[in-house]
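What follows is a single structure, written as structure tokens, with notes after it.
Presenting chain A:
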Amino acid sequence: MKKLLALVLALTMCLSMAALAHADDLIKVGVVNNPPSESGYRAANVADFEKVFSAENGYEMSPYYSLKNDEQLTAAQGFITDGVDVLLISAAETTGWDEVLTAAKEAGIKVYLFDRMIDVPEDLYEAAVVSDMAKEGETAVNWLLEQGLEEYNVIHIQGAMGSDAQIGRTGALDAQFEAGTMKKVAQQTATWDEAEAKKIVESVINSGEKFNVIYAENDGMAKGAVAALDEAGITHGVNGDVIIMGFDCNKWALKELKAGNWNYDGQCSPFQAQIISDLIKSGETPAEKKIINAEKGFDAKTITDEDIATYGLGED
Partner candidate 1 sequence: MPNGTVLTMRGICKQFPGVRALNNVDFTLRSGEIHALMGENGAGKSTLIKVLTGVYEKDAGSIRMDGIEGEANIHSPQDAQEIGIATVYQEITLCPNLTVAENMYIGRGKGLLVRQKDYEKKAEEILRSLGIPARPRQQLASCSLAVQQMVAIARAVDMKCKVLILDEPTSSLDEKEVQMLFSLMRDLKSRGVGIIFVTHFLEQVYEVCDRITVLRNGELVGEYVIEQLPQVQLVARMMGKELSELNSMNEFGRKPMGSEEITYEAEQISSSECRPFDFRIRKGEVNGFTGLLGSGRSESVRAIFGADKVTGGRVKVNGKSVRITRPIEAMKNGIGYLPEDRKRDGIIADLSVRENIILALQVMKGFFRPLSRAEAEKFADEYIAALNIKTASKDTPIGSLSGGNQQKVILARWLLTHPDYLILDEPTRGIDVGTKLEIQKLVLKLAEENVSVTFISSEIEEMLRTCSRLIVMRDRRIVGELTGDDLNQNQVMKTIAGGEAS
Partner candidate 2 sequence: MTREAGKRKGGVGQLLIPLIAIALLVIFNLIRDPSFFSIETKTNNTGNTVLAGNLISIINGASELAILAMGMTLVTAACGGQDISVGAAAAIAGSVFVRIIRGAAPVTGGTVIGAFLACCAVAMLFGSFNGMLVAVFRIQPMIATLILYTCGRSIAYWINGGATPTIDSPITGAIGSFIPGIPVPTPVIIVAVMALLFSLTFRFTTLGLYTQAVGINESSARLNGINVTLIKLVSFIILGICVSVAGSIGVCRLGLINHETLLIDIEMDTILAVAIGGNSLGGGKFKISGSILGAYVIQMLTITLYAMKVSSTDVKAYKAIVIILLVVIGSPVVKRWFTKVIGNMRNARKIRGAAKEGV
């Protein structure tokens, strides 16, 4: 039923697109993405694509948003039938895309993957612009080591187990735990949930164990952890007893950083659109198909208002 619905939707979409008389000089771009409501990250990602692939920049963009892989597949097929010039995909799942991408290749449509990789042979797409989560983790852990604390007692709050971001961001820290440079006070998943993160920190506080670092794998969980500290009257951030680390660079999180309530926030850039646009316009196929989006880490002591304006995701 849902497939049927998606098919009907895709068809309607194609028909309406066909009905639109459009200037021939615009590049037709079909975008298959997750809905902006998924997260602040996604909202920023979608907004970025809308900004870059605009009519002023010479594009005619048709987006399709779904969290379901099969609906995404149907939509991609629809874009191919409609004869788009370029297909951009952030897939819900890594599998099942061979057939569609082969069809795209046969139709001479250029395919770019962004944000997430797909399990297909490299020749089926032009390039993949993605984040390197493991690198994000390393950057963060290196920053932490630079702080030169006497001892590292870390509460490690993990994202949804098995997700790309969790595996990447956990790796670097796990290496430190194994090496013995840092002590694992607690390592638990809060599945990206703020409230659960708060509970984890509460449980550690009530158990009476000492800790001086909270490493949360996204901003929301860091916020939950901080709420627990505030309730227990434990100071945190710059000049505080506990170092707070988060990821994603939401605008509100960077503001916390600027205010000195947190210490570090690692970027996970949703801004792949410009890189892809440059590739399309240059017409070149890059030598290395997997392009890693450069990502930064921000320190509370050095972050500026410009950084917040440039790199902050979301409204505030």
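As a selection rule, all candidates are chains of the complex that A comes from, given by their letters.
Everything that follows uses one rule, which is that contacts are C-beta pairs under 8 Å (C-beta built on N, C-alpha and C of every residue); 3 or more make two chains touch, one makes a residue touch a chain; residues count from 1.
The structure displayed is predicted, hence computed values, not measured ones.
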Quiz item: Any idea which of 1 or 2 touches chain A in this complex?
Solution: 2
Self-check item: candidate 2 contact footprint on chain A (complex, rising order)
Solution: 35-40, 43, 186, 188-189, 193-196, 198-200, 202-209, 220, 223-224, 227, 229-237, 240, 250, 252, 255, 261, 314-316
